[in-house]
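Apart from one protein chain that is not included, each protein chain of the complex appears where it belongs.
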Amino acid sequence: MADTKSSVFNVKDLNLWYGDNQALYDINMDIKENDVTAIIGPSGCGKSTYVKTLNRMVETVPVVKTSGEIEYRGKNIFDKNYLVEDLRTKVGMVFQKPNPFPKSIYENIVYGPKIHGIKDKKTLDQIVEKSLKGAALWDEVKDRLHENAYGLSGGQQQRVCIARCLAIEPDVILMDEPTSALDPISTLKVEELIQELKKDYSIVIVTHNMQQAARISDKTAFFLSGELVEYTDTNTLFSTPSDKRTEDYITGRFG
Amino acid sequence: MALINKDTVSNKMSGRILKNKIAKVIFFIATIIGLLFLGALAYRILTQGLGSLDMDFLTGFTSQSPDRAGIKAGVIGSLWLMSVTAPVTLIIGVATAIYLEEYAKRGRFTRFIQINLQNLAGVPSIVFGLLGLTIFVYIFKTGEIVLAGGLTLGLLVLPVIVVAAQESIRSVPNELREASYGMGATKWQTVRRIVLPAAIPGILTGGILALSRAIGETAPLLLVGAATAIFTLPSGIFDPYTAMPIQIYSWTKAPQPEFEYVASAGIIVLLVILLLLNSIAVFIRNKFSKRL
């Protein structure tokens, strides 16, 4: 596949420490537009830390230090003047466990648009419908938009979180093991949804499930002990890995 | 079709971030106000009180004339009060906590006792004074003596000790109990030899904090008849008494303005004693928390 697509993220020599423990070592990685990029690796390999660095959510842990650069659309996100709120508006995130707010489904979706200054009721209604449709949830919840989101099943809650993310029309969606807390049927629905979403969004997904990475991604990156071991087309990585450690991992010799 | 106008969103961004920064400063200032108040209080009381604080003040009785007034009767009286309050409240409080945590079934009665304790903790201290006045001073006809004051304070701080003891008993790992039962120990043996020793630092810390609350209490003692002016020391729990906060109160109310300095000196003594008690509590907590 020829790389004619433009880059969303350009990661250069990224290192990251939690206090004195280094968690990421010299990561260099190009993430392309409208790709689904999967990040795989054994637990504790830094894959979750890595994806949370892309929208600087990792900084909610106070002892985190970084070096190197991450360029998002050509601008270094670690730059002093770069507004982290601005970054997160464009780079949305879906978390490991569904985390809807303890509010109605409707309020969950309009939270983002509202804080960004959209108050017009008609627009908000349209946003809710569009986002829920985008998250393949509209038909299931359209009659109970004003009920508490906690009354939904886990899979539906996770799709509310995806809809909440779509509502501010991001450019990139980061997903941190979005199906790890879900049952197989909900997992399938979310996977189908990701296939739909890649038409409009660039997606970076962390998964502990290699089959999932193989099913849904265009490119796959394999992390081990904080290092990026291999990053290439998903088909290539799973059929002919170039690194011995990748091969060991995908053939199930460890992890 | 985009429903969100990206330009508007970016334009609003800097305003929102500014709001956040301003809010942070406001929240910080609000937090600091308490600190400033504490600083002003400490400064004021030290500058006013240190001048009157000498050996004569510590070893003298109160007096009509400000330069001869002393706090001896108050300090000794407060110590006598604690000699009643501490054992009574510790024994009953810890026993209640053991019962609730180790013996009681999780039923209506237990819940009732818990809710009752919660409500007792919210009863104003002066109402405990009314209780002590009727029950001890009049019904049991103790008169206005150390015993009545000490018991009243003991009932007042009982909920504090129960809650602290419950928390520290609850934090003893269940594995320890199981290990003891596993060797054929009975329930009381387990509680006495395993649970209580492990919970004692927490219980002591809570107990000291409860006592420091009791030592600073004024209102209930006014009701159960602590004397404001007294010129003999109590020699037992059946004697009349005064207490530090009572003396400070009477100096505050005294007509001569010079008593302000005497009151300040008294406050210094009271606060130093509270500080000592609290340091002991912190010391116990630190010393034992390392072991667990």
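General remarks:
Note that the chains take the letters A and B in the order they are written out, and that residue 1 is the start of every chain.
The rule we apply is simple: a residue touches a chain if its C-beta (ideal position, glycine included) is under 8 Å from a C-beta of that chain, and two chains touch if they have at least 3 such contacts.
Here is the rule we go by: contacts and distances are computed from a predicted model.
The listed options are "ATPase", "Phosphate transport system permease protein", "Sarcosine oxidase subunit beta" or "Cell division protein FtsX", and the UniProt record of the chain not shown names that protein "Phosphate transport system permease protein". Seen in the complete assembly, the chain not on display touches A, B. Per the touch definition above, the residue from B:Ala23, B:Leu58, B:Ala179 or B:Leu276 contacting the chain not shown is B:Ala23.
Only one of the listed residues, B:Leu58, B:Val123, B:Ala179 or B:Val272, touches the absent chain: B:Val123. Of A:Ser6, A:Ser67, A:Asn99 or A:Thr251, it is A:Asn99 that touches the chain left out of the display.
Interface residues of chain B with the unshown chain, by the touch rule above, are 16-17, 19-20, 23-24, 26-28, 30-31, 33-35, 37-38, 40-41, 44-45, 91-92, 95-96, 98-100, 103-104, 112-113, 115-120, 122-131, 133-135, 138, 155, 158-159, 162, 186-189, 212-213, 215-219, 222-223, 228, 245, 248-249, 252-253, 260, 263-264, 267, 270-271, 274, 278.
Not every partner is drawn; the one left out touches chain A at residues 55, 57, 60, 62, 85-90, 92-93, 95, 97, 99-103, 111-112, 114-116, 150, 161, 164-165, 168.
Assume only the chains that are shown with their structure count from here on.
Centre-to-centre separation of chain A and chain B, using mean CA positions: 51 Å.
Interface of chain B with chain A (complex): residues 2-4, 6, 8-10, 12-14, 16-17.
Of all residues in chain A, only 83, 85-86, 89, 113, 115-118, 123, 126-127, 130, 168-169 touch chain B in the complex they form.
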